[in-house]
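Excluded from the complex is one protein chain; the other protein chains are retained at their positions.
This part shows chain A:
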Amino acid sequence: MEEYHRHCEEVGFSADEAHNIVKECIDGVLGGEDYNQNNINQWTASIVEQSLTHLVKLGKAYKYIVTCAVVQRSAYGFHTASSCFWDTTSDGTCTVRWENRTMNFFFNVFAIAIVL
């Protein structure tokens, strides 16, 4: 019987890496765009999917949940909270807030370990 070698030896979820990945995706897709009712659906879909593909490319044995909330920027109250029941040693989360002139973006990445 052969030993199964994980091709990525790192253990644990790196919040910094996830943060950078998401930020790059957002900058790539949105850049200097303004809030547009028609395109917003497309944008969120492409950002979320792109970040998922990049996260998968990290090669770690994780399941990912990426959520995103977009709000038009004005005098508008908005609160988010999340509560998780998991293994704190191997699972992790990362929240990214991004804003421009016309909108606010809230991104959450949850990574849950798969034990191989």
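One rule holds in what follows: a contact is a pair of C-beta atoms (placed from the backbone, for glycine too) under 8 Å apart; a residue touches a chain by one contact, two chains touch by 3 or more; residues count from 1.
Methods note: contacts and distances are computed from a predicted model.
For the omitted chain of this complex, the UniProt record lists the protein as "Tctex1 domain-containing protein 1", which is one of "Tctex1 domain-containing protein 1", "MTX3 protein", "Collectrin-like domain-containing protein" or "GPI-anchor transamidase". Touch with the hidden chain on the side of chain A covers residues 1, 3, 9-16, 18-19, 35, 37, 40-41, 44-45, 48-49, 52, 55-56, 63-72, 74-97, 108, 110, 112, 114-115.
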